[in-house]
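What you see is the complex with one protein chain gone and the rest in place.
Moving on, here comes subunit A:
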Amino acid sequence: MRNSIAIAVPLRLRPNISNTLPHHKFRPTCFHSHEGHTISCVPYSAPQTKPMALHFEILGRFNRARAAQLTLPHFVCQTPLFMPVGTQGTIKGLTNNELERIGCQIILGNTYHLALRPTSELLEEAGGLHNFMNWPRAMLTDSGGFQMVSLLHLADITEEGVTFQSPVDGKPMLLTPEESIQIQNRIGADIIMALDDVVKTTITGPRIEEAMYRTLRWIDRCIAAHKRPHDQNLFGIVQGGLDPELRDICVKGLVDRNLPGYAIGGLAGGEDKDSFWRVVAQCTAALPEDKPRYVMGVGYPLDIVVCSALGADMYDCVYPTRTARFGTALIPEGVLKLKHRAMADDTRPIDPTCPCMVCKNYTRAYIHCLVTKDAMGSQLLSYHNLYYMMRLSRNLHTSIVEGRFPKFVCDFLQTMFPKGDVPEWVCNAMEVAGIDISSCCAPFPSCQEKYSSDEIGTNDIHMELRLTHTRSVVVY
(Lines give C-alpha, C1' and ligand atoms only; values in the text may rest on other atoms or scores of the structure.)
Protein backbone atom coordinates (compact mmCIF):
# COMPACT_ATOMS: atom_id res chain seq x y z
CA MET A 1 0.00 0.00 0.00
CA ARG A 2 2.50 2.62 1.05
CA ASN A 3 5.17 2.26 -1.54
CA SER A 4 5.98 5.58 -3.07
CA ILE A 5 8.78 7.44 -1.39
CA ALA A 6 9.66 5.64 1.82
CA ILE A 7 9.71 1.90 1.84
CA ALA A 8 9.18 0.19 5.16
CA VAL A 9 11.74 -2.52 5.65
CA PRO A 10 10.67 -5.60 7.57
CA LEU A 11 12.50 -6.20 10.81
CA ARG A 12 15.13 -8.70 9.86
CA LEU A 13 18.87 -8.74 9.62
CA ARG A 14 20.28 -7.33 6.45
CA PRO A 15 22.63 -8.89 5.50
CA ASN A 16 22.64 -12.18 7.35
CA ILE A 17 24.89 -11.21 10.23
CA SER A 18 25.69 -14.63 11.69
CA ASN A 19 27.26 -15.76 8.45
CA THR A 20 29.52 -12.79 8.08
CA LEU A 21 31.05 -12.49 11.52
CA PRO A 22 34.80 -12.93 11.13
CA HIS A 23 36.03 -16.25 12.32
CA HIS A 24 38.16 -14.97 15.09
CA LYS A 25 35.03 -14.05 16.97
CA PHE A 26 34.28 -17.71 17.52
CA ARG A 27 36.45 -19.65 19.92
CA PRO A 28 36.37 -23.43 20.12
CA THR A 29 34.87 -24.83 23.29
CA CYS A 30 37.42 -27.62 23.28
CA PHE A 31 41.04 -27.41 22.36
CA HIS A 32 43.64 -29.97 21.58
CA SER A 33 47.30 -30.23 22.54
CA HIS A 34 49.84 -30.32 19.76
CA GLU A 35 50.08 -34.12 20.23
CA GLY A 36 46.48 -34.41 19.31
CA HIS A 37 45.12 -35.24 22.74
CA THR A 38 42.02 -33.55 23.85
CA ILE A 39 43.10 -31.53 26.85
CA SER A 40 39.91 -30.40 28.25
CA CYS A 41 36.75 -28.91 27.14
CA VAL A 42 36.78 -25.64 28.90
CA PRO A 43 33.49 -24.05 28.29
CA TYR A 44 34.27 -20.48 27.35
CA SER A 45 31.79 -18.10 28.81
CA ALA A 46 28.72 -17.46 26.71
CA PRO A 47 29.61 -13.85 25.85
CA GLN A 48 32.12 -15.01 23.29
CA THR A 49 29.35 -16.30 21.08
CA LYS A 50 26.79 -13.72 22.08
CA PRO A 51 24.43 -12.94 19.24
CA MET A 52 25.01 -9.56 17.68
CA ALA A 53 22.74 -7.65 15.38
CA LEU A 54 25.46 -5.49 13.96
CA HIS A 55 28.62 -5.74 11.95
CA PHE A 56 31.38 -3.15 12.33
CA GLU A 57 34.07 -3.04 9.68
CA ILE A 58 36.85 -0.48 9.74
CA LEU A 59 37.58 0.84 6.26
CA GLY A 60 40.28 3.36 7.01
CA ARG A 61 42.28 4.91 9.80
CA PHE A 62 44.43 7.78 10.79
CA ASN A 63 46.06 7.09 14.11
CA ARG A 64 43.12 6.81 16.46
CA ALA A 65 40.50 8.05 14.03
CA ARG A 66 38.54 5.47 12.09
CA ALA A 67 36.09 5.38 9.26
CA ALA A 68 33.90 2.34 9.30
CA GLN A 69 30.85 0.64 7.91
CA LEU A 70 28.28 -0.13 10.56
CA THR A 71 25.74 -2.68 9.36
CA LEU A 72 22.51 -2.59 11.34
CA PRO A 73 19.30 -4.53 10.79
CA HIS A 74 17.61 -1.63 9.01
CA PHE A 75 20.48 0.14 7.34
CA VAL A 76 24.15 0.09 6.46
CA CYS A 77 25.76 3.21 7.92
CA GLN A 78 29.08 4.96 7.42
CA THR A 79 30.86 6.26 10.51
CA PRO A 80 31.74 8.72 11.92
CA LEU A 81 28.07 9.63 11.90
CA PHE A 82 25.71 12.08 13.54
CA MET A 83 22.22 11.06 14.67
CA PRO A 84 19.50 13.70 14.60
CA VAL A 85 17.24 13.53 17.60
CA GLY A 86 13.64 12.74 16.79
CA THR A 87 12.35 12.94 20.30
CA GLN A 88 8.71 12.04 19.76
CA GLY A 89 8.86 10.01 16.60
CA THR A 90 9.68 12.84 14.25
CA ILE A 91 12.60 15.14 13.55
CA LYS A 92 10.94 18.48 14.15
CA GLY A 93 9.32 19.67 10.97
CA LEU A 94 11.06 17.40 8.49
CA THR A 95 9.50 14.57 6.53
CA ASN A 96 11.15 11.20 6.07
CA ASN A 97 11.90 11.82 2.45
CA GLU A 98 13.69 15.08 3.32
CA LEU A 99 15.75 13.21 5.92
CA GLU A 100 16.70 10.60 3.37
CA ARG A 101 17.47 13.30 0.84
CA ILE A 102 19.98 14.95 3.18
CA GLY A 103 21.66 11.62 3.88
CA CYS A 104 20.42 10.84 7.36
CA GLN A 105 21.32 7.24 8.21
CA ILE A 106 20.09 6.78 11.74
CA ILE A 107 17.85 8.79 14.05
CA LEU A 108 17.38 8.78 17.79
CA GLY A 109 14.09 8.35 19.58
CA ASN A 110 13.56 9.21 23.23
CA THR A 111 12.14 6.30 25.17
CA TYR A 112 10.78 8.50 27.93
CA HIS A 113 8.67 10.59 25.59
CA LEU A 114 7.55 7.68 23.45
CA ALA A 115 6.55 5.62 26.46
CA LEU A 116 4.27 8.47 27.50
CA ARG A 117 2.86 9.07 24.06
CA PRO A 118 1.89 7.04 22.12
CA THR A 119 3.11 4.32 24.59
CA SER A 120 5.39 1.41 23.86
CA GLU A 121 2.44 -0.99 23.77
CA LEU A 122 0.87 0.90 20.90
CA LEU A 123 4.18 1.01 19.09
CA GLU A 124 4.53 -2.73 19.51
CA GLU A 125 1.06 -3.22 18.08
CA ALA A 126 2.03 -1.03 15.15
CA GLY A 127 5.00 -3.28 14.48
CA GLY A 128 7.58 -1.05 16.11
CA LEU A 129 8.50 2.60 15.76
CA HIS A 130 9.98 2.04 12.31
CA ASN A 131 6.61 0.96 11.03
CA PHE A 132 4.69 3.53 13.01
CA MET A 133 6.58 6.48 11.57
CA ASN A 134 7.52 4.71 8.34
CA TRP A 135 11.22 5.35 8.74
CA PRO A 136 13.11 2.83 6.61
CA ARG A 137 16.60 3.40 7.93
CA ALA A 138 18.24 2.82 11.27
CA MET A 139 17.13 3.95 14.69
CA LEU A 140 18.49 4.17 18.21
CA THR A 141 16.55 4.60 21.44
CA ASP A 142 17.99 5.86 24.69
CA SER A 143 17.04 4.27 28.00
CA GLY A 144 14.76 7.00 29.28
CA GLY A 145 16.81 7.53 32.41
CA PHE A 146 18.49 10.75 31.43
CA GLN A 147 15.23 12.46 30.46
CA MET A 148 13.68 11.50 33.71
CA VAL A 149 16.46 12.86 35.77
CA SER A 150 16.72 16.05 33.80
CA LEU A 151 13.05 16.71 33.13
CA LEU A 152 11.35 15.65 36.32
CA HIS A 153 11.69 17.58 39.55
CA LEU A 154 11.14 14.68 41.86
CA ALA A 155 13.09 11.95 40.13
CA ASP A 156 15.29 9.93 42.40
CA ILE A 157 17.67 7.08 41.76
CA THR A 158 17.76 3.98 43.94
CA GLU A 159 19.23 0.55 43.45
CA GLU A 160 15.93 -0.61 42.04
CA GLY A 161 15.73 2.02 39.39
CA VAL A 162 14.64 5.58 38.77
CA THR A 163 11.65 6.61 40.83
CA PHE A 164 9.64 9.55 39.62
CA GLN A 165 6.25 11.15 39.59
CA SER A 166 4.28 10.37 36.49
CA PRO A 167 3.81 13.59 34.54
CA VAL A 168 0.40 12.34 33.50
CA ASP A 169 -1.26 11.76 36.85
CA GLY A 170 1.33 12.36 39.56
CA LYS A 171 1.44 8.74 40.65
CA PRO A 172 4.78 7.46 41.93
CA MET A 173 6.44 5.30 39.30
CA LEU A 174 9.57 3.34 38.88
CA LEU A 175 11.71 2.79 35.84
CA THR A 176 13.88 -0.26 36.36
CA PRO A 177 16.57 -1.53 34.02
CA GLU A 178 14.24 -4.39 33.15
CA GLU A 179 11.37 -2.04 32.33
CA SER A 180 13.54 0.23 30.23
CA ILE A 181 14.76 -2.69 28.14
CA GLN A 182 11.25 -4.06 27.80
CA ILE A 183 10.00 -0.73 26.54
CA GLN A 184 12.86 -0.50 24.10
CA ASN A 185 12.20 -4.06 22.95
CA ARG A 186 8.70 -3.00 22.06
CA ILE A 187 9.81 0.14 20.29
CA GLY A 188 12.14 -2.01 18.17
CA ALA A 189 15.12 0.23 17.39
CA ASP A 190 18.33 -1.21 15.91
CA ILE A 191 20.36 -0.01 18.89
CA ILE A 192 19.06 0.24 22.45
CA MET A 193 20.80 1.80 25.42
CA ALA A 194 21.27 0.28 28.84
CA LEU A 195 19.75 2.12 31.76
CA ASP A 196 22.63 3.80 33.51
CA ASP A 197 22.98 5.85 36.64
CA VAL A 198 23.98 9.10 35.06
CA VAL A 199 25.45 11.89 37.15
CA LYS A 200 26.36 15.37 36.02
CA THR A 201 30.08 15.87 35.60
CA THR A 202 29.86 19.06 37.58
CA ILE A 203 29.12 17.00 40.68
CA THR A 204 31.96 15.68 42.77
CA GLY A 205 32.23 13.21 45.58
CA PRO A 206 31.22 9.62 46.33
CA ARG A 207 28.03 9.87 44.29
CA ILE A 208 30.08 9.44 41.13
CA GLU A 209 31.59 6.21 42.32
CA GLU A 210 28.23 4.95 43.46
CA ALA A 211 26.74 5.74 40.07
CA MET A 212 29.52 4.00 38.20
CA TYR A 213 29.22 0.74 40.15
CA ARG A 214 25.48 0.83 39.92
CA THR A 215 25.73 1.23 36.16
CA LEU A 216 27.74 -1.98 36.09
CA ARG A 217 25.23 -3.81 38.23
CA TRP A 218 22.41 -2.53 36.05
CA ILE A 219 24.05 -3.64 32.80
CA ASP A 220 23.71 -7.25 33.91
CA ARG A 221 20.05 -6.69 34.63
CA CYS A 222 19.65 -5.06 31.21
CA ILE A 223 21.36 -7.96 29.49
CA ALA A 224 19.17 -10.45 31.30
CA ALA A 225 16.01 -8.57 30.41
CA HIS A 226 16.88 -8.12 26.75
CA LYS A 227 14.58 -10.33 24.70
CA ARG A 228 15.72 -9.45 21.22
CA PRO A 229 19.51 -9.67 21.03
CA HIS A 230 19.26 -10.99 17.48
CA ASP A 231 17.86 -7.82 16.04
CA GLN A 232 18.49 -5.16 18.64
CA ASN A 233 21.96 -4.18 19.83
CA LEU A 234 22.29 -3.33 23.52
CA PHE A 235 25.01 -0.76 24.09
CA GLY A 236 26.55 -0.26 27.51
CA ILE A 237 27.34 3.21 28.76
CA VAL A 238 30.62 4.11 30.40
CA GLN A 239 30.16 6.33 33.46
CA GLY A 240 32.57 7.51 36.13
CA GLY A 241 32.43 11.27 35.94
CA LEU A 242 35.78 12.92 35.32
CA ASP A 243 37.71 10.42 37.40
CA PRO A 244 40.08 8.36 35.26
CA GLU A 245 40.19 5.48 37.69
CA LEU A 246 36.44 5.16 37.87
CA ARG A 247 36.17 5.42 34.11
CA ASP A 248 38.74 2.69 33.76
CA ILE A 249 36.88 0.33 36.07
CA CYS A 250 33.66 0.98 34.21
CA VAL A 251 35.21 0.39 30.81
CA LYS A 252 36.72 -2.91 31.94
CA GLY A 253 33.47 -4.02 33.47
CA LEU A 254 31.48 -3.30 30.33
CA VAL A 255 34.05 -4.79 28.01
CA ASP A 256 33.89 -8.01 30.04
CA ARG A 257 30.23 -8.27 29.11
CA ASN A 258 31.17 -8.25 25.42
CA LEU A 259 28.44 -5.93 24.22
CA PRO A 260 27.87 -5.07 20.56
CA GLY A 261 28.86 -1.44 21.18
CA TYR A 262 29.73 1.09 23.86
CA ALA A 263 28.73 4.61 24.68
CA ILE A 264 30.63 7.22 26.61
CA GLY A 265 28.07 8.84 28.83
CA GLY A 266 27.87 11.49 31.47
CA LEU A 267 29.53 14.16 29.32
CA ALA A 268 28.12 17.15 27.41
CA GLY A 269 26.67 18.45 30.64
CA GLY A 270 28.62 21.59 31.39
CA GLU A 271 32.03 20.25 32.24
CA ASP A 272 35.02 22.22 30.98
CA LYS A 273 36.29 21.23 27.57
CA ASP A 274 39.67 20.17 28.80
CA SER A 275 38.16 17.53 31.08
CA PHE A 276 35.70 16.52 28.38
CA TRP A 277 38.27 15.57 25.75
CA ARG A 278 40.45 13.75 28.26
CA VAL A 279 37.63 11.46 29.28
CA VAL A 280 36.79 10.74 25.64
CA ALA A 281 40.46 10.05 24.90
CA GLN A 282 40.80 7.71 27.81
CA CYS A 283 37.67 5.76 26.97
CA THR A 284 38.36 5.44 23.26
CA ALA A 285 41.84 4.17 24.08
CA ALA A 286 40.45 1.52 26.40
CA LEU A 287 37.36 0.39 24.49
CA PRO A 288 37.73 -2.45 21.98
CA GLU A 289 38.82 -1.51 18.48
CA ASP A 290 36.28 -3.55 16.67
CA LYS A 291 33.13 -2.16 18.25
CA PRO A 292 31.44 1.19 17.67
CA ARG A 293 31.94 3.98 20.21
CA TYR A 294 29.14 6.44 20.76
CA VAL A 295 29.69 9.75 22.57
CA MET A 296 26.27 10.70 23.89
CA GLY A 297 25.00 14.26 23.65
CA VAL A 298 27.78 15.55 21.40
CA GLY A 299 27.27 18.07 19.87
CA TYR A 300 28.95 20.99 18.38
CA PRO A 301 30.71 20.40 15.06
CA LEU A 302 34.09 21.19 16.62
CA ASP A 303 33.51 18.63 19.38
CA ILE A 304 32.61 16.00 16.81
CA VAL A 305 35.79 16.61 14.82
CA VAL A 306 37.92 16.35 17.96
CA CYS A 307 36.19 13.21 19.24
CA SER A 308 36.48 11.58 15.82
CA ALA A 309 40.20 12.33 15.82
CA LEU A 310 40.36 10.58 19.20
CA GLY A 311 38.58 7.49 17.90
CA ALA A 312 34.84 7.90 18.44
CA ASP A 313 32.28 6.88 15.82
CA MET A 314 28.76 8.02 16.71
CA TYR A 315 27.18 11.18 18.04
CA ASP A 316 23.76 12.64 18.84
CA CYS A 317 22.58 16.07 19.89
CA VAL A 318 19.52 18.29 19.77
CA TYR A 319 21.73 21.26 19.03
CA PRO A 320 21.35 21.54 15.21
CA THR A 321 17.55 21.41 15.26
CA ARG A 322 17.11 23.35 18.47
CA THR A 323 19.38 26.16 17.39
CA ALA A 324 17.52 26.31 14.07
CA ARG A 325 14.34 27.11 15.91
CA PHE A 326 16.09 30.08 17.46
CA GLY A 327 17.19 31.30 14.06
CA THR A 328 20.79 30.13 14.14
CA ALA A 329 22.42 28.43 11.16
CA LEU A 330 25.51 26.23 11.24
CA ILE A 331 28.20 27.30 8.83
CA PRO A 332 31.86 26.31 8.41
CA GLU A 333 32.92 29.57 10.10
CA GLY A 334 30.82 28.82 13.15
CA VAL A 335 27.25 30.03 13.42
CA LEU A 336 25.16 32.61 11.66
CA LYS A 337 22.42 34.37 13.61
CA LEU A 338 19.74 34.93 11.04
CA LYS A 339 17.66 36.99 13.46
CA HIS A 340 20.28 39.73 13.48
CA ARG A 341 19.31 42.98 11.82
CA ALA A 342 22.30 42.78 9.50
CA MET A 343 20.78 39.76 7.82
CA ALA A 344 17.76 41.75 6.63
CA ASP A 345 19.46 42.85 3.45
CA ASP A 346 22.10 40.20 3.02
CA THR A 347 21.32 38.58 -0.29
CA ARG A 348 23.90 35.83 -0.02
CA PRO A 349 22.95 32.23 0.77
CA ILE A 350 23.45 31.05 4.34
CA ASP A 351 26.57 29.13 3.27
CA PRO A 352 27.87 29.60 -0.28
CA THR A 353 29.74 26.29 -0.06
CA CYS A 354 26.66 24.32 0.96
CA PRO A 355 24.81 22.45 -1.81
CA CYS A 356 21.60 21.94 0.19
CA MET A 357 18.16 22.98 -1.08
CA VAL A 358 18.02 25.91 1.31
CA CYS A 359 21.38 27.39 0.36
CA LYS A 360 20.75 26.78 -3.31
CA ASN A 361 17.41 28.61 -3.31
CA TYR A 362 17.19 31.10 -0.46
CA THR A 363 18.97 34.19 0.75
CA ARG A 364 19.84 35.17 4.28
CA ALA A 365 17.47 38.12 3.93
CA TYR A 366 14.50 35.91 3.16
CA ILE A 367 15.24 33.42 5.92
CA HIS A 368 15.69 36.39 8.25
CA CYS A 369 12.13 37.53 7.65
CA LEU A 370 10.86 34.02 8.42
CA VAL A 371 12.84 32.91 11.45
CA THR A 372 11.18 32.80 14.84
CA LYS A 373 7.97 34.06 13.25
CA ASP A 374 6.85 31.44 10.79
CA ALA A 375 6.93 27.65 10.90
CA MET A 376 8.58 27.58 7.50
CA GLY A 377 11.60 29.41 8.92
CA SER A 378 12.28 26.64 11.43
CA GLN A 379 11.77 24.01 8.78
CA LEU A 380 14.21 25.54 6.34
CA LEU A 381 16.86 26.17 8.96
CA SER A 382 16.52 22.72 10.48
CA TYR A 383 16.91 21.30 7.00
CA HIS A 384 20.11 23.25 6.42
CA ASN A 385 21.55 22.56 9.85
CA LEU A 386 20.98 18.83 9.58
CA TYR A 387 22.38 18.84 6.07
CA TYR A 388 25.46 20.52 7.51
CA MET A 389 25.83 17.78 10.12
CA MET A 390 25.34 15.01 7.54
CA ARG A 391 27.89 16.66 5.29
CA LEU A 392 30.31 16.89 8.20
CA SER A 393 29.81 13.19 8.94
CA ARG A 394 30.36 12.26 5.28
CA ASN A 395 33.47 14.41 5.10
CA LEU A 396 34.90 12.85 8.22
CA HIS A 397 34.29 9.37 6.86
CA THR A 398 35.59 10.06 3.36
CA SER A 399 38.65 12.01 4.42
CA ILE A 400 39.74 9.18 6.69
CA VAL A 401 39.12 6.54 4.05
CA GLU A 402 40.96 8.57 1.43
CA GLY A 403 43.92 9.20 3.66
CA ARG A 404 43.55 12.96 3.97
CA PHE A 405 42.12 13.27 7.44
CA PRO A 406 44.78 15.62 8.87
CA LYS A 407 44.24 18.01 5.97
CA PHE A 408 40.50 17.90 6.56
CA VAL A 409 41.00 18.74 10.22
CA CYS A 410 43.33 21.61 9.40
CA ASP A 411 41.00 23.05 6.80
CA PHE A 412 38.12 22.73 9.24
CA LEU A 413 40.00 24.54 11.99
CA GLN A 414 41.37 27.21 9.68
CA THR A 415 37.88 28.03 8.45
CA MET A 416 36.48 28.16 11.96
CA PHE A 417 39.44 30.03 13.44
CA PRO A 418 40.81 32.19 10.65
CA LYS A 419 42.86 34.24 13.10
CA GLY A 420 44.53 31.05 14.27
CA ASP A 421 42.99 31.25 17.75
CA VAL A 422 42.26 27.54 18.00
CA PRO A 423 41.25 26.83 21.62
CA GLU A 424 43.88 25.25 23.78
CA TRP A 425 41.82 22.19 24.55
CA VAL A 426 41.57 21.43 20.84
CA CYS A 427 45.32 21.75 20.42
CA ASN A 428 45.91 19.45 23.35
CA ALA A 429 43.44 16.90 22.10
CA MET A 430 44.89 16.94 18.60
CA GLU A 431 48.33 16.38 20.00
CA VAL A 432 47.10 13.25 21.71
CA ALA A 433 45.31 12.27 18.52
CA GLY A 434 48.59 12.67 16.68
CA ILE A 435 47.34 15.29 14.26
CA ASP A 436 49.59 18.21 13.43
CA ILE A 437 47.52 21.37 13.44
CA SER A 438 50.38 23.80 13.86
CA SER A 439 49.52 25.41 10.54
CA CYS A 440 46.15 26.44 11.96
CA CYS A 441 47.47 27.77 15.21
CA ALA A 442 49.60 30.70 14.11
CA PRO A 443 48.13 33.77 15.79
CA PHE A 444 48.73 35.91 12.73
CA PRO A 445 48.08 34.00 9.53
CA SER A 446 49.86 36.68 7.50
CA CYS A 447 53.05 35.71 9.31
CA GLN A 448 55.21 33.63 7.02
CA GLU A 449 57.28 31.86 9.63
CA LYS A 450 56.07 28.59 10.95
CA TYR A 451 56.49 28.25 14.68
CA SER A 452 57.58 24.89 15.92
CA SER A 453 57.13 23.92 19.51
CA ASP A 454 60.91 23.99 19.86
CA GLU A 455 61.42 27.61 18.91
CA ILE A 456 58.57 29.13 20.81
CA GLY A 457 56.86 27.26 23.56
CA THR A 458 53.60 26.24 21.94
CA ASN A 459 51.94 26.63 25.29
CA ASP A 460 52.90 30.30 25.39
CA ILE A 461 50.95 31.03 22.23
CA HIS A 462 48.04 28.98 23.36
CA MET A 463 47.80 30.73 26.66
CA GLU A 464 46.71 33.83 24.80
CA LEU A 465 43.91 32.09 23.05
CA ARG A 466 40.32 31.98 24.09
CA LEU A 467 39.02 28.77 25.52
CA THR A 468 35.86 28.85 23.54
CA HIS A 469 34.36 25.80 21.96
CA THR A 470 32.27 27.61 19.43
CA ARG A 471 32.18 31.03 17.87
CA SER A 472 29.36 33.36 17.11
CA VAL A 473 29.87 34.91 13.76
CA VAL A 474 27.82 37.41 11.93
CA VAL A 475 29.45 37.38 8.56
CA TYR A 476 29.12 40.63 6.66
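In this text, a contact is a pair of C-beta atoms (placed from the backbone, for glycine too) under 8 Å apart; a residue touches a chain by one contact, two chains touch by 3 or more; residues count from 1.
Everything that follows uses one rule, which is that contacts and distances are computed from a predicted model.
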Missing subunit (named according to UniProt) among the choices "Signal recognition particle 14 kDa protein", "Queuine tRNA-ribosyltransferase accessory subunit 2", "AP complex subunit sigma" or "Beta-hexosaminidase": "Queuine tRNA-ribosyltransferase accessory subunit 2"
Please pick, from A:Y112, A:W277, A:Y383 or A:W425, the residue that touches the omitted chain in the full complex. A:Y383
Missing-chain contact, candidates A:G89, A:G145 or A:G261, resolves to A:G89
Among listed residues A:I157, A:I237, A:I350 or A:L370, the absent chain is touched only by A:L370
Given A:R117, A:K227, A:K252 or A:K407, the residue that touches the chain left out of view is A:R117
Subunit A residues touching the chain left out here are 1-6, 88-90, 92-98, 101, 113, 117-118, 122, 125-126, 132-134, 344-345, 347, 357, 360-363, 365-366, 368-370, 373-376, 378-380, 383
